[in-house]
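With one protein chain removed, the remaining protein chains of the complex are shown where they sit.
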Amino acid sequence: MSTKHSRSLARIMIAPAVFALLVWMLIPLSMTVYFSFKKYLPLRGGDLGWVGFENYSRFLSSSSFWPAVGTTIFIVGSVLVITVILGILIALLLDQPIWGQGIVRIMIIAPFFIMPTVSGLIWKNMFMDPTNGFLAHLWRAVGAEPIQWLSHASVASLVTIISWQWLPFATLILLTAIQSLDSEQIEAAEMDGAKPIGRFFFIILPHLARAITVVILIQTIFLLSIFAEIFVTTAGAFGTKTLTYLIFQRVLESQNVGLGSAGGVYAIILANIVAIFLMRIVGKNLDN
Amino acid sequence: MARTVTPQKKILNTALSWTLAIIIFFPIFWILVLSFKTEGDAIRTPIEVLTSTWTLESYSIVQERSDYLKHFTNSIIIALGSTVLGIIIGVPAAWSMAFVPSKRTRGILMWMLSTKMLPAVGVLYPIYLIFIELGILDSRTGLVVILMLMNLPIIIWMLYTYFREIPAEILEAARMDGASLTSEILYVLTPMAVPGIASTLLLNIILAWNEAFWTLNLTAAKAAPLTAFIASYSSPEGLFFAKLSAASVMAITPILIMGWFSQKQLVRGLTFGAVK
Partner (left out) sequence: MRQIELKQVSKHFGDIEVIKPIDLQINDGEFVVFVGPSGCGKSTLLRLIAGLEDVTSGQIFINGKDTTQLAPSDRELAMVFQSYALYPHMTVRKNIDFPLRMAGLDKNERARRVQEAAKALNLTDYLERRPGQLSGGQRQRVAIGRAIVREPTAFLFDEPLSNLDAALRVVMRLEISELHQRLGSTMIYVTHDQVEAMTLADKIVVLQAGVIEQVGSPLDLYHNPKNTFVAGFIGSPKMNLLSGSEAEKLGAHTIGIRPEHFTIEKDSGLWEGKVGVTERLGSDTFVHLHCPQLEQAITVRADSTLSVEYGEKLYITPDTDQLHKFDANGLRSHGQT
């Protein structure tokens, strides 16, 4: 496919990108690993020497660790379940002939383009504010006591906000996948006597399996590092502290860099586990 | 799968779709409404809100009090700067991988994508430290660089998939026709790749515009883009529904419009081609 001349040229052309990403990855990463083995408190004495794995064990044994893991898993899990199930249903619906499909599509996709700080604040104030929020007005209108969303149902509220943001992504990808299904396959199943439910479970769902996996993996990677939505709503209070948020607090708020860095290394390992599965799917796709 | 359905079914599907779409879109619609109200009217019941008078007051207050335009400019410079820089670095890299593939191409591409999956919080402090050291904390330059690095893998990936759709034979034909490498890229590849480069540009501007980890943690007053500016409204001091709505509307409108144009590229770019 190529000659010596073009190959050496290709190496020069790719060099800046490789160099930039290599520096971007290696320098901060090795610094994080370095700090994670130190007692390092920038505002209270700075570098206080090597401590081995102490930060790692302290991070795991701290009282906020397991609740943060629990919250992270709960938020990621719930958002995944909600967005995937609703996403499939909406995608199936949008695949049907309807009037005004273009406008419906545009409306459904919109939340994805809202910056996280804005969507966090819209929900926190205009909708979930217990006195003046839209939902409070709605509750009062039916004679119910308004709910203190962000303090009494804080995690559920966050799940709602994040699901609202990510539902369009899931829907769009699943819709793309459904539309790539060969209509002759559905027709053949119809000729074979499959009812709509059967067609869904035997033809459509297996066809969507890969898209669903991709949605789950990509969303997981993004959801694990959800930050701004929590930052502007509860700031980690009321049991909404995720692993990412906990590390952020350790590093920037309590300025315990060693401890935070150990947490960062855990987060990197966690993300890598998810990434490996995702890369395998992407890699397979590269071959054909 | 455009198949024929009975009219009743079509009416039902349409009603259902519109209901869902309206519910999902409602928060955005509602802040649009609130942004045209006075603070006093904005906190009343929904019926009263809709029937109260309309005003542009909030928009002018937002600009006056918090210098909205400055943050808007920051957002534009950061989003455009990081994306254009990324494309300048990404086009040659994608060209190499698409047209002169080697045994290592696949590995390099996968490695590039994997850097995108590193959790930002894992390297927060080192970056913070480096930024202080280089004196680029709270500067637009710093954010341009970091957001470029964040999105470079997506930029390269998208360009790569677009370039791969251009048949290698056409570039070979140019070579046979006596074109040098420069002419080949300038007269043949680039004109053919314009749509792909444009979509890459669009999607990455959106991603950079909405990025809210680095922009929140690495800026203060000076370089704060809209994400950080809006976040400053999160402190619970008094009621400001109308102003917050006006600020939000101004922050999301340009990107919402771009987003609607780039739906297809979104699927392609964010799934790294795993879903077509």
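Each chain carries a letter (A and B) given by its place in the written order, and its residues are counted from 1.
One rule holds for everything that comes next: contacts are C-beta pairs under 8 Å (C-beta built on N, C-alpha and C of every residue); 3 or more make two chains touch, one makes a residue touch a chain.
Only a predicted model underlies this, so the values are computations on that prediction, with no experimental measurement involved.
A.B. asks: Among B:61, B:76 or B:179, choose the residue that contacts the chain missing from this document, as touch is defined above.
C.D. replies: B:179
A.B. asks: Check each of B:56, B:88, B:170 or B:221 against the chain that is not shown and name the one that touches it.
C.D. replies: Within the whole complex, the residue contacting the unshown chain is B:170.
A.B. asks: By the contact definition given up top, give the residues of chain B that touch the hidden chain.
C.D. replies: Residue positions of chain B that touch the missing chain: 167, 169-170, 172-180, 183, 187-188, 191-192.
A.B. asks: Touching the absent chain: which residues on chain A qualify?
C.D. replies: 1-5
Here is the rule we go by: only the chains that are shown with their structure count from here on.
A.B. asks: Under the definition above, what is the set of chain B residues touching chain A in their complex?
C.D. replies: Residues in contact with chain A: 1-5, 9-10, 13-14, 16-18, 20-22, 24-25, 27-28, 30-31, 34, 43, 45-46, 89-90, 92-93, 95-97, 99-102, 106, 108-115, 117-130, 149, 152-153, 156, 168, 181, 206, 209-210, 212-213, 216-217, 226-228, 230-231, 233-234, 239, 241, 244-245, 248, 251-252, 255-256, 258-260, 263, 266-267, 270-276.
A.B. asks: Spell out the residues on chain A that touch chain B in their complex, using ranges where they run on.
C.D. replies: 1-2, 6-7, 9-11, 13-14, 16-18, 20-21, 24-25, 27-29, 31-32, 35, 90, 93-101, 103-127, 131-132, 134, 137-138, 140-141, 164, 167-169, 172-173, 176-181, 183, 186, 210-211, 214, 218, 221, 224-225, 227-228, 231-233, 235, 244, 247-248, 251-252, 257, 260-261, 264-265, 267-268, 270-272, 274-275, 278-279, 281-283, 285-286
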